[in-house]
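For this view, one protein chain was removed and the others were kept in their places.
The chains carry the letters A, B and C, assigned in the order they are written, with residues numbered from 1 in each.
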Amino acid sequence: MRSKLGLDAGVVAEAREAAALVARRVSSSLSGKSTVSVERTVARLLGVDDANELEVPLPNILVDHVRDHRGLSHGVAYWLGNAMIQTGKSAPQLARLVACNELDLCQLDVVAERRIREVITLECERALENLKDAQRKRQEFRLSLRESPPPLVYVLTATGNVYEDVTHARAVADNGGDIVAVIRSTAQSLLDYVPFGPTTEGYGGTFATQANFRIMREALDEWSASNGRYMRLSSFCSGLCMPEIAAMGAIEGLDNMVNDALYGILYRDINMRRTLIDQRISRMVNGYFDIVINTGEDNYLRTADAVQAAPSVVASQLINYYLARESGVKDSHIAVGNAFEIHPTVTNGLLIEWAQAELTRELFPDCPVKFMPPTKHMDGNGLRTHACDTLFNLVTIATRQGIQTIGVPTEGTFTPHIHDRVLGLECVRYVFNSARDLGEEIAFRQDGFIQSRAQQVLRDALQLLRYVVDVGLFEAIEQRTFGNISRLVDEGRGADGIFETSDMYLNPFVALMLGDTTCQNQ
Amino acid sequence: MRSKLGLDAGVVAEAREAAALVARRVSSSLSGKSTVSVERTVARLLGVDDANELEVPLPNILVDHVRDHRGLSHGVAYWLGNAMIQTGKSAPQLARLVACNELDLCQLDVVAERRIREVITLECERALENLKDAQRKRQEFRLSLRESPPPLVYVLTATGNVYEDVTHARAVADNGGDIVAVIRSTAQSLLDYVPFGPTTEGYGGTFATQANFRIMREALDEWSASNGRYMRLSSFCSGLCMPEIAAMGAIEGLDNMVNDALYGILYRDINMRRTLIDQRISRMVNGYFDIVINTGEDNYLRTADAVQAAPSVVASQLINYYLARESGVKDSHIAVGNAFEIHPTVTNGLLIEWAQAELTRELFPDCPVKFMPPTKHMDGNGLRTHACDTLFNLVTIATRQGIQTIGVPTEGTFTPHIHDRVLGLECVRYVFNSARDLGEEIAFRQDGFIQSRAQQVLRDALQLLRYVVDVGLFEAIEQRTFGNISRLVDEGRGADGIFETSDMYLNPFVALMLGDTTCQNQ
Amino acid sequence: MPESMIQSVLKTNYGMVKAYADHKNDGIVQVAFTLPVPYARSSSKAALELAKAMGLVRPEVVHCQRVTDGYTYFIVYAHCPHSVDFEALQADTPDVDFMTQAEVEAFSADRIGRLIVVVGASTGTDTHSVGIDAMLNLKGFDGHSGLEAYACFRAYNLGSQVPNGVLVAKAVAVNADAILVSQTVTQQQLHVHNLAELVDIVEAEGIRKDVLLVCGGPRVSDELAKELGFDVGFSKGTYPNHLASFIVTELAARTVEARRDSRLRAAGGW
Partner (left out) sequence: MPESMIQSVLKTNYGMVKAYADHKNDGIVQVAFTLPVPYARSSSKAALELAKAMGLVRPEVVHCQRVTDGYTYFIVYAHCPHSVDFEALQADTPDVDFMTQAEVEAFSADRIGRLIVVVGASTGTDTHSVGIDAMLNLKGFDGHSGLEAYACFRAYNLGSQVPNGVLVAKAVAVNADAILVSQTVTQQQLHVHNLAELVDIVEAEGIRKDVLLVCGGPRVSDELAKELGFDVGFSKGTYPNHLASFIVTELAARTVEARRDSRLRAAGGW
């Protein structure tokens, strides 16, 4: 397709190269490091689940145990592999023994490293194969049903009670939503463990637990089967347990994950290195299991001015994209984010939004780009919000977005009530259908307002990327490049969960997952 | 400006010629006829106002008196002129004498016709000059203030109580409306007289009386003066008193009048000939006093299907336009109507609306075309209506309409509450500003959906116009050409108010007004 | 397991139904109105007071907006402690089964066996005819033909703006089984005044017992219709077969009753 915006291919190429360089440098600067949450992810992928009577999850008990015994630099896989050889027991069995203080993993005799590697790699392969099997079954189920054409309609539920969320999710499905995302309780991101079991209390959202995933997954599968249309499930790979959530998602058959490389740093004050290591593994898992990831550039527009911050959105989209590629995620599974957040009183604001949405679309031609609704400037006037949502829906369909988070009339007031989602969805259906082919029908005036705006934003994004290349991503974040928020490299939560890996460090999943997806990609 | 729709200039020209021919034939078929309301209009323009103690308006008493004395074929001007000569009294004085049975106009000695013509023509000239004077003052007042750029925002009030209407009108002005139209009570159209005095009871609207006009005019002038922006006033020249309302509007300084040639026939079951004679004079008055008239093709889309009825809208716009031109109304004062009435579930409905709105805009380049909101398919769901209104507002601004009647969230439920207007206006402001230059920014794909639709509608309209030329307007109406409604030429209300004029018939206003505007036009 | 748990957690007690936002029985409602008070700090308190007067708990003004001098618009959210006995209402309101056109025709042939005459109009000053046309004209509504298309009906549609007296006179003239009236404009209760007038005229004519009196319109509910002395009212979402079903069932029932009455009378049973 020809560029509707008259973009300069040279500028595009240069911006891509700069972002790719930033991503590569981040990766290499973090090699030789892992985190407690990455190790817990290894445990989870090997089947460790459950919690003790104090509700401490076994993956935490296991990893803390190894850490307390100063064995973490070898990786939890190393100790599990060795223990499997020594005891003939599986990872879950070992974890349970550790939890009842019946086993000290690090006191067992240690066999040769090669032997451990062989055994544990085989275990990891088997674990992945089992999960892949389940994923393939799910894919068959999905393909046996109808799916909506893009833009896929993404709707949050956030009651705090997973059973109420199911009711809300049914309403979403009944009214044409395609993806249900259970938003998480305010407290979760900063917990260095994943709560256990079904939960019925949460503020601003519902805890992401494996049981909750399963309850929602079952409810959606049931709906899908009886209505002949596949409903996707989403959650959030973010916070201190980013990669674990990815593993849980893979286990429970999620289809989509909000999974931004920088969100935790900027909006949860999590340590930079911690987040960047965690995101790498979480994305590997998502990539390997074909879970679509969504980046969160929308957030910048909520703490910075949307008109001015536009170049930083593009710069971040490209960095986020290349970081995902570094983790082996395919283009078709990277939904880079953007939002309709220009103040409603800006003259020609709609044109600026249109330019930006089209720009995102054109910069990522093979990605299911994700567009998010106005929220920052929404207030208690539901009709005003609905009018903004209507134009937002229009730009979404006209610029062929891949995923759209819907706006709801109470966006400026509270986590929406059940009918707010229904009314929001009604508006989406109306606009998507009424303006279905508008995008194809119209061309923008050459060098007019829209084209010039998009070209300018792209040039400014390139400027910004050059700057990030120059000073490095950490320094750029310190300098408020994204969302007008500054974070320091040595501050933030969770830094104590980072550790240096030894020469003996083992995590076979990385090689297995990357190897595999690299093949798939070719 | 180049056609955005790729219209065929030949088809446009042919359609115009056909419509002009229809209009000319209507005019000539009705020459030699007048109506009681036309005669009452003559009386009103000569200053006859007021009512008797039974609330019968003096213009009615006067005209009925002449009719009862079988003098109507000479025209009321003839008898007034003669009486003035005989008694030295003014028209209002004479009317009052007639009303108290103290004078029998038709029993006075009759002077030579030439003498009567001279005197009464002078009187008419003087009357017009006085009104023109007032109108010029109003124009100066208007020009001394700010006015909004088009689209002018037109808002109804309809409380039934003129004083409550004033409150609503202030809310309209405060929230950015440009034109206030006091909608009329359900009963008014079929009354063969104009009620008298301020009224505080009405259903679905407020009676259009001269006192009510004055009350609203004063309130708007006061608002205009203190806020520095001119507020326009509108009413409805329709029903059995069409031309009288025009006169009252001219007297009270109205700026705008809904004034359709066919509405009364189709939607009020008024006799065709009666309406067509009345509209001719009412438009003469409006044209002479530079009152912008609005046609009502929107109504067809409420009783017929909007997608299918599109050609009939164009055909009617052209006929309405040429009938107005026959009455001497200038292009700049003919706001031909159209509405956003396609069912919200029609796929690509927005594109069809856009094509039609642009078509109206291009067919009438010098007219302030008027666009009306969705109502037919609106229901009790205010948010759904608001979403439709948002896209309606978008098409309005993108196609450079001259006047826009706003939509309100309760359109499908009841005559709007005071805040409904405010919320509707808020949406208009938002969209007009946010999409201000969208129209200039975009071009339609050549021979794409939008262009093809507009071209097809135009071709079909030409077809229809050829048919109307062939069978005549009366027969076409009988055959449900407009709004899917059939009316018969000899049926409908008010036929008994038509009369044949004699050779002595006098109505100097016609020549005075037409002569004058013809000069202005050149 | 989870499924059954969901069931039990969320099961509604129909004897005591409360509003729902996102937690069972949270009772959240939204209330919106304009008050004739200026846009100022004290005004929001007035809005809260009004909400409290409705018995609402913890009201919160989420939006307030100046309308014009001395008028302010409010949107309030609050918890509504009131509940409704839905079980009782369900028992009171049997959900009716309507017949299709064919079923109506068959039923009528079987049970009535003659042409049923109906006369309809949009009366008073109301010019809205789409509703009555939808009921009577061949074309009907949304793909459902009007009564004209039914073998068992003879339908007269007098159109709109018809004086009530004219409609009743026509009904008398053609010996109608049912009078059908449509009303759309409701501002200042116009429809109520006009429908009441129609009932008065029908009663004055002494034919109330001989005709079915049916009204309809977007804001006409069955409750209102009955309150005003009609046999039934139809609102938004009515199809001609709903009306037809009502007429034939009701006429059949009346015929049976009339027969029984006359049998009773014959047997000296009164």
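One rule holds in what follows: a residue touches a chain if its C-beta (ideal position, glycine included) is under 8 Å from a C-beta of that chain, and two chains touch if they have at least 3 such contacts.
Here the structure is a predicted model, which means the values were calculated and not measured.
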| item | value |
| --- | --- |
| Chains on display which the left-out chain touches in the complete complex | A, B, C |
| Chain not shown: contacting residue from C:Glu49, C:Glu203 or C:Glu257 | C:Glu49 |
| Touch with the omitted chain, as defined above, among A:Val56, A:Ala171 or A:Val469 | A:Ala171 |
| Sole contact to the chain not displayed, among C:Thr12, C:Thr100, C:Asn175 or C:Thr255 | C:Thr12 |
| Interface residues of subunit B (partner: the chain not displayed) | 158-161, 163-164, 166-168, 198, 200, 214-215, 218-219, 222, 379-382, 413-415, 417-418 |
| Residues belonging to subunit A that touch the chain removed from view | 158, 160, 167, 170-171, 173-175, 185-187, 189-190, 201-205, 267-269, 302-303, 379, 413-415, 417-419, 422-423 |
| Missing-chain contacts mapped onto subunit C | 12, 14, 17-21, 23-24, 28-37, 40-43, 45-46, 49-50, 53-56, 60, 62, 70-71, 80, 82-86, 89-90, 92-93, 95-96, 188, 219, 221 |
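Keep this in mind: only the chains that are shown with their structure count from here on.
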| item | value |
| --- | --- |
| Approximate Å spacing (C-alpha centroids) for the pair subunit A, subunit B | 59 |
| Averaged-CA centre spacing for the pair subunit C and subunit A, given as whole angstrom | 51 |
| Between subunit B and subunit C, centroid-to-centroid distance (C-alpha), Å | 36 |
| Two or more partner chains touched - positions in subunit C | 65 |
| For subunit A, residues contacting two or more additional chains | 381-382 |
